[in-house]
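With one protein chain withheld, the remaining protein chains of the complex are depicted in position.
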Amino acid sequence: MEQKKNNQVTKSLLWLLLLIIAVIIPWILGSNQYSVLLVTTVLLYGVMATLWNIIGGLAGQLDLGSFAYLGLGAFTSGTLLIRYNFTPWMGMILGGLVAAGFALLIGIPLFRFRIREVWYALTTCALVEILKVVFTMWEKVGGPVERYLPHYGSLYHMRFSSYIPYYYLMLGLLLIALGVNYRINKTRLGYYLKALGEDEIAAEVLGIDTRSCKLKALVCYSFLIGVTGGIYANMYGYIHPSFFDGQESIKVAILGIVGGRGITYGPLLAALLLVGIQEFLRASIGGDVSGLYLVIYSVILIVVVLFRPKGIATIFQDVYQRVFSRRGVEKKNVQ
Amino acid sequence: MSNEKILTASGITKSFGSLIAVNHVDLEIYEEEIVGLIGPNGAGKTTLFNLINGLETPDQGEVTFKGIDITAMSPHKICQLGMARSFQVTRSFTQMSVEEAIKVGAYNRKNEKEVQEKVEWVINFFGLEEIRDCKCSDLGLASLRKVEVARATATEPNLLLLDEVAAGLTSAELLKLMSELRRLNKEAKIALCVVEHVMQMVMSLCERIFVLDAGELIAQGVPEEISNNQRVIEAYLGRGSYGKTSSAD
Partner (left out) sequence: METIFQSVFSGVLMGCIYALIALGLSLIFGVMNVVNFAHGDFVMLSMYFTFWAGSLWGIDAVLTPLVTFPLLFLFGVIIYYGLISRTLREHYTIQIAITVGLMTFLRAITQLVWQARPRALTYSFIQGNIQVGGYVIALSRLVSAIISLIIIGSISYFLNRTWPGREIRATSDDLDAASLMGINYQKTYAIAFGLGSSLTAIAGGLLMTFQQVDPTMGLRFGLLSWCILALAGLGSLPGLLISGLIVGVSESLAMTFWDPRARLLVIYLIFVLVLWVRPRGIFGRK
C-alpha cells in the first residue's frame, strides 16, 4: 500500500514537471514565432492523437477520419466569424457540436450494420475525401480559394497577433483531452470500451450495449476534435477545403497505434517524438531536398512498429518501473 | 421440483445453408437447478447456446426467459435480464488483468461505488487472489476458463450457460471446479446449464440431462436414465460401429 502511494506521488510529480516545462517553452522560444508554431503543431497532433485514443485505442475502432471532424469544426467556427462576426470562443463549441452531429449521422448506420475493422477504417478515410470534395464544390462556404478570417489582433475574435496564445489554448485542450481519457479509463464506459475493443462478442454477452458504447466514444472524440478545429482555423487565419486531409488523418491514427493503443499518454508521447522528429527534419533539411524528411520519418515509423508493436509507451513503462518502483521486479519473481 | 421454469425453448430450429444445425428442440430449465447438455461433436450444442443467449436468431421457434420472449433480443439485453455464458473457445480480454476482466462483468449490475465490492466477492469465491493482477494473455487455459466463468458470474445471472469449461483440466482441477460450480448453484442460487464431454462431471453434477445428436434432442432425463438409454449409447458409439457389430451378428 505504502509503495502504491509512493508511486502515485512520483507519477504526479513527473506530470507536474512536464506541465511546467510545457508552460515555459514559449517563453524560451518567445522571439521566434516560427518555432512557436512548430511546437504548437506538435501539440495539435498530441491533442488529436490523445483524443483518437478514445475511439481507436480503447474502443478498438480504427478511425481514419480525424481531419473530417477538425475541418467541420474549423469551417463552422470560421464561417460564423466571417459571415456573422460570431465570436470563435462560442463558435468552436458549435463547431464541436456540428462535428459530433455529423459523427452521429455516420456512426449510427455504421455500427448498426456492424461495419468493423478495415471497412470501418476505409469508410472514415473515404469520409474525409468526400468532405474535401463537397467543400471544394460548395462555393458558398468553401470553394477552391482560401477564405481569410477578419479582425486580426482581436481577443474577442480569437485572432491573436502571436502564436503564443494559440500554444496555450492547445495546451489547455491537451490537458482536457488527457483528463477525458483518464476519466473514461477509470469508469464503466472505459472498461466497456476496452472490453468491446478486444472482443465484441464476449462484451455483448457480458451485458454491454456495444453499439451505444461505440457511439458515445465516437461523439466524445469528434466533439473535442471539432472544438480543436475552431482553434485550428483561427491559428492559421483562414479556412480551406484542404483542411480535410486524408493523409494527415491516417497519421493521427498511426500516432495512436505507435504510441500504444489504450495507454492514456501513449499517443501524446508518439506525437511528441514522431511529429517532433518530422518537423525538426522538415525544418533542417526539408528546404534542400523535398521528401527526404519523409523518407527518414517513414523508416523510423516502420522500425518502431516492427520492434515495438505494443507501442513506444511500453518502453517508457519498462524504464519507469525499473527506475521508480520495485513492483515490476517482484512481480517477475513471483511468476 | 418446486421451482418455476426460468427458461423455455420451444421448437427452435436453425440451419446454415443446407445444414440443419438445430432441429425443433424443446427444453426447459428450472430455477436453481443444474442441467447438462451432452452429445457427440457437431451435435449442435454450441449453436443451441448461441440461439438461447441471442448470438444467433432461430429460424423457427421461440425462447422465453423469466416469462419474457427473448427470441430476437440482442445478447446484451438478455444478459441484463440475467443470463450469462462462457465460451468453448475462450474469448478473453487479453490486455486486461484478471481483476479488470471481472470488473467488466460486475459493472452489469453495480454502479461505480458498489462494483469493487462485487469484484472482491467474485475473486474470493473462485480463489483468484494470486492471479488477480496477471494479464489474461499470460494465463494458461485452465485459469482462462475459470476467469471466464468468474467474469460471467460477476454479471449476477440467474442462469449461467457453461460451454465445455472442463475440457483439458486435470482431475484435481476438475474436482475443484465441480465443487465451485455446486457452491455457485447453492449459495448464489444460479441455475446452471453445462455442455460437457467429461461424463464424470455431467453424471455427478447434473440433476437432469439433455442429449443432442445431429441437431435433434434424442433423450432427456435423470443421469441413470440417460446412461441406460439405447439411443444415447448408439449416438455416442456412432452408428458406424453399431452397424458393424450388428452385421457381424
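All chains are identified by letter, namely A and B, in their written order; residue positions are counted from 1 within each chain.
Note that in this section contacts are C-beta pairs under 8 Å (C-beta built on N, C-alpha and C of every residue); 3 or more make two chains touch, one makes a residue touch a chain.
None of these values were measured; they are calculated from a predicted model.
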Displayed chains contacting the withheld chain: A
Chain not shown: contacting residue from A:125, A:164 or A:233: A:125
Residue among A:214, A:240 or A:261 touching the omitted chain: A:261
Contact residue for the chain not shown (choose from A:22, A:37 or A:115): A:115
Interface residues of subunit A (partner: the chain not displayed): 56, 62, 109-110, 113-115, 117-119, 121-123, 125-127, 129-130, 133-134, 136-137, 246-247, 250, 253-254, 257-258, 261, 289-295, 297-299, 301-302, 305-306, 309
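Assume only the chains that are shown with their structure count from here on.
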Complex contacts: residues of subunit A adjacent to subunit B: 187-188, 191-192, 194-195, 198-199, 201-210, 262, 331, 335
Complex contacts: residues of subunit B adjacent to subunit A: 53, 55, 74-77, 79-80, 84-85, 87, 91-96, 100-101, 103-105, 107-108, 112, 115, 133-134, 138, 151-152, 155
